[in-house]
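One structure, pasted below without further comment.
Every protein chain except one is present and positioned as in the full complex.
Every chain is named by a letter (A, B, C, D and E) in the order it is written, and numbering of its residues begins at 1.
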Amino acid sequence: MSKTGLVVTAHPGDFVWRAGGAIALHAKKGYRMKIVCLAYGERGESQFAWKQAGMTMEKVKAGRKDEAERAAAMLGAEIEFFDAGDYPLHLTEQHLDRLIDIYRELNPAFVLTHALEDPYNVDHPEATRFAQEARIIAQAMGHKPQAEYTYGAPPVFLFEPHQPEMCNFKPQVILNIDEVWEIKRKTFEILAAQKHLWAYYERVALQRGVQGGRNTGKPMTYGEAYQRLFPMALEELA
Amino acid sequence: MSKTGLVVTAHPGDFVWRAGGAIALHAKKGYRMKIVCLAYGERGESQFAWKQAGMTMEKVKAGRKDEAERAAAMLGAEIEFFDAGDYPLHLTEQHLDRLIDIYRELNPAFVLTHALEDPYNVDHPEATRFAQEARIIAQAMGHKPQAEYTYGAPPVFLFEPHQPEMCNFKPQVILNIDEVWEIKRKTFEILAAQKHLWAYYERVALQRGVQGGRNTGKPMTYGEAYQRLFPMALEELA
Amino acid sequence: MSKTGLVVTAHPGDFVWRAGGAIALHAKKGYRMKIVCLAYGERGESQFAWKQAGMTMEKVKAGRKDEAERAAAMLGAEIEFFDAGDYPLHLTEQHLDRLIDIYRELNPAFVLTHALEDPYNVDHPEATRFAQEARIIAQAMGHKPQAEYTYGAPPVFLFEPHQPEMCNFKPQVILNIDEVWEIKRKTFEILAAQKHLWAYYERVALQRGVQGGRNTGKPMTYGEAYQRLFPMALEELA
Amino acid sequence: MSKTGLVVTAHPGDFVWRAGGAIALHAKKGYRMKIVCLAYGERGESQFAWKQAGMTMEKVKAGRKDEAERAAAMLGAEIEFFDAGDYPLHLTEQHLDRLIDIYRELNPAFVLTHALEDPYNVDHPEATRFAQEARIIAQAMGHKPQAEYTYGAPPVFLFEPHQPEMCNFKPQVILNIDEVWEIKRKTFEILAAQKHLWAYYERVALQRGVQGGRNTGKPMTYGEAYQRLFPMALEELA
Amino acid sequence: MSKTGLVVTAHPGDFVWRAGGAIALHAKKGYRMKIVCLAYGERGESQFAWKQAGMTMEKVKAGRKDEAERAAAMLGAEIEFFDAGDYPLHLTEQHLDRLIDIYRELNPAFVLTHALEDPYNVDHPEATRFAQEARIIAQAMGHKPQAEYTYGAPPVFLFEPHQPEMCNFKPQVILNIDEVWEIKRKTFEILAAQKHLWAYYERVALQRGVQGGRNTGKPMTYGEAYQRLFPMALEELA
Partner (left out) sequence: MSKTGLVVTAHPGDFVWRAGGAIALHAKKGYRMKIVCLAYGERGESQFAWKQAGMTMEKVKAGRKDEAERAAAMLGAEIEFFDAGDYPLHLTEQHLDRLIDIYRELNPAFVLTHALEDPYNVDHPEATRFAQEARIIAQAMGHKPQAEYTYGAPPVFLFEPHQPEMCNFKPQVILNIDEVWEIKRKTFEILAAQKHLWAYYERVALQRGVQGGRNTGKPMTYGEAYQRLFPMALEELA
């Protein structure tokens, strides 16, 4: 059985900009990678689409869904959409129930989700709160007590927000994504409407790469930064 | 060439209570472990000795030195004393120069030292400041430019203080010390004058063990908690 | 077209004590100033009224509404009531929709609202959360996509809570309100039931005035302190 | 009239592990002690029960209720169950109304509840939020204005979470529970299914006892740590 | 034997503005109160004096000393001057030795000193650091081992700085100083050169008085706020 990784993301762009490297890297290592995309970003993250005449909500959602599916495929991941609405997210008990099931089905080795705070975006911390709630309840044996599953609450890695200092984000892990950078970069191009962010997130990767190298002495060109929510247990310090 | 680990500690008890497990564990794995003990604790950490009639500073220092040497040997480490005086430490340029040399000689894979703050003890954060200063200056090629050495600034792990919350200590790593617990526990007994702390630090190890298990799902009985000062670079998240 | 300023306040007293100076000052400068008052404070901020025999909820609300209207007028502002109930606020999707419309109608140059935390008052941080949510969603082109408007998310200034240190409030801006102090002070008198706070908030203004002067070297007698939520962009540092 | 103390707890185990000493101590001093237990912990804190064949939700709840009643009785406290469901708690306006009534009935001299944050448990901070909301609204004269009662918002003490540093818990008060330790320890045994926590929380009490002694110079063997949410007013500093 | 209280203050004004109430109150209760005044404030806190023609360092110091002695006497305290120079303080090993002796002579029930941070004043946090260092070393039996004394490290209360939020000061204790307010206020008048601060610190006392009352329900007109550095041990929570 291969290991799995779970990504809980508010909108499609987020898993590309913030975790595309981790997704592609672990997929390449043989992990089953699954993205839960809570909303299509149809209201708040589709400014370009809405500037076109005759646009409708259905068309925007369909366009964003198509992009997200192609991006996930390029990164090597499955994707499941919750269609919970965006700006703001409307997460229900049914959504929670489904995410708990996913945790139990996957028993993921790690979870990636948003930072704890984001004064620029109300959906991001709501996605984090929701991912944490499901992660915890999945441990509760009294939740669907007849179910068969193996589950241990996985470590949580918070991905880097757009303006990290304003979100009180502090990098604890810099993941070396050199070997999948080309894939991540190509995935940017699927998000044609957010072209202004391609260079921005390429620079983010380069800055984190320099810092990863400086913090460890091992060469790194492209990095992705994460903050851990829980202590890690180690058998050796180096 | 085996890897090395460096421990910079204010007083002898500290490396036993706070890092005895990490020292013994890495020694067992084949690391060359070296302790730099800045002071004998002759003034502030020898209350028991001073209660004896006719005690002198020389006798106290000799007694503490003997204990520290036996403890280091039992843990499998070398020890070097700086005899910098305690309560407060008097660290000079000569001490700094010597510690820089040690960093360059060892090129350690990691450094262990005290927490950043401690309102109960002025020597502890001073030791940390000093260990950090030397770690940084050892990188400066203009320091003893003719010297030959290989050196990369190592990751720093801060060890758990006596009252962790009051020192703003936050565990990021829990090291599993099960396989060396017996050694660590026996080392406590060398510190005969601090018998009241034997049970205290056994309980610390047990609590961190439970937490280590709970955070990771892997069984752990005895743990040692550390806070990392810098981000780590990873090739895989799980 | 004149510039506008928006104030989102939980209860009537708040815009007087905490932002009366900013409102009067900008009104005097020609800004269109609008207050959104989420609740009348009929349950939790009308202790005096409820001590009178035969008091009813309708009477309390009417009294508070009258006071708030007179206070807004004296300060030179429009006021709109959401009547969302207090202790606790019950903010609905309709309220959110209306506040988003207001953001788009006004395209304010700044927004004033409560601090992020307040362990003494549950309505205050809820008002802040709500003001932020609407400010963000108003940017979403998919929200009422046919609407015509000009809107850029404005800077947010958090006003000073009753016990600032306990709310982790940190002043970043001290606004000089000397030229409108007399107006602010007279507005206090409309809030007849909270006479015990008149002197309290006069002292707040005097303390912030002294601090404003000390931090800048420019004389200031009366000040209002604000915390900024976002970085500011500058063309010159002095 | 004796003084009263109120404990608002998410699940039954919490009032035993975290506040059992304070409850027994104040009961012994003649306080009327009341526990509001929001949920039975039937889903998330009954792992042992659910491992038994043929278990049902009713049986789990009945078992937990019985344990909680016996534990409360042993500690000398009344207990009231809200049966709000756990993992997650579903607290309604009716629950809020009832808790407000309880605050007014008891006019407690202090309230004990959970820490402000807990990344391991979603019910704990929700219980705290709820306890605070009711404490504040109970002050609002417009809430049930015809009611007769005496009420002053009491000081709030947050009890120690399972992994205190990860919850940003900082001890400000260490309560000496030596004279009731035997009672607290016996109460552990009622929680037969959580036997693995008996030793854990005995060690917590011993560690806090050592720290209580070290911080004050007065001997203490067993302690319970609390964080205060508000400043205290004193007539004398020592 | 009466209890004692120790105040370690950078400059003369500080013990008046920040701790005058605590000093007078405990003196009235029969405590022996002792002030250690590290510098006369001759360089940085005597702006008025230096504006006079023909002023010399000796005259400024003499004037400040006279004021400080009269203020201490009015509050009911002894005062000892270290004459360590101000802006910046030059604290030597001799000063440290003397302060350690004072801790041991007095065995104070509490210590009052400055806040941990102050971006407006370099002497204030240096005084705090010094007061803490001496408090800790006084515990070291190896310091002057032949000396006879009784000493337990006392609780530390940090007094309120001029701009509390900017110093990350958080009030944990509000001391009711109503019964000595008249004395404190009269002492202000001894500091004739700082007349602009009389009203400022009267307002501080009034604001803390209101807050003290609001936090506890007990009436208080004048308060002094303190932050505790260590947990307190209690026998009862209310």
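In this section, contacts are C-beta pairs under 8 Å (C-beta built on N, C-alpha and C of every residue); 3 or more make two chains touch, one makes a residue touch a chain.
Just so we're clear, the structure is a prediction, and the values are computed from it rather than from any experiment.
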Omitted chain - touching chains that are shown: A, B, C, E
Given E:P88, E:P145 or E:G213, the one touching the chain that is not displayed: E:P88
Among E:T4, E:S46, E:Q194 or E:N215, residue touching the chain not depicted: E:S46
Touching residues on chain A - with respect to the absent chain: 120, 162-166, 169-171, 199-200, 203-204, 206-207, 210-211, 214
Positions on chain B contacted by the hidden chain, ascending: 132-133, 136-137, 139-143, 145, 229-231
Touch residues of chain E, complete complex, unshown partner: 42-47, 50-51, 55, 57, 60, 86-88, 119-122, 166
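Simple rule for what comes next: only the chains that are shown with their structure count from here on.
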Intersection of contact partners for chain A and chain C: D
Same vs different contact residues, chain C with chain E, by half of numbers used: same
Chain whose Cα centroid lies nearest the overall Cα centroid: D
Between B-E and D-E, the pair joined by more C-beta contacts: D-E
Pair from A-C, C-D or C-E with over half of its contact pairs in common with B-D: C-E
Interchain centroid distance [CA atoms averaged], chain A/chain D, Å: 37
Distance between the centres, which are taken as Cα means, of chain E and chain A, whole angstrom: 53
For chain C, residues contacting two or more additional chains: 120, 166
Chain-chain contacts as defined at top: A-B, A-C, A-D, B-D, B-E, C-D, C-E, D-E
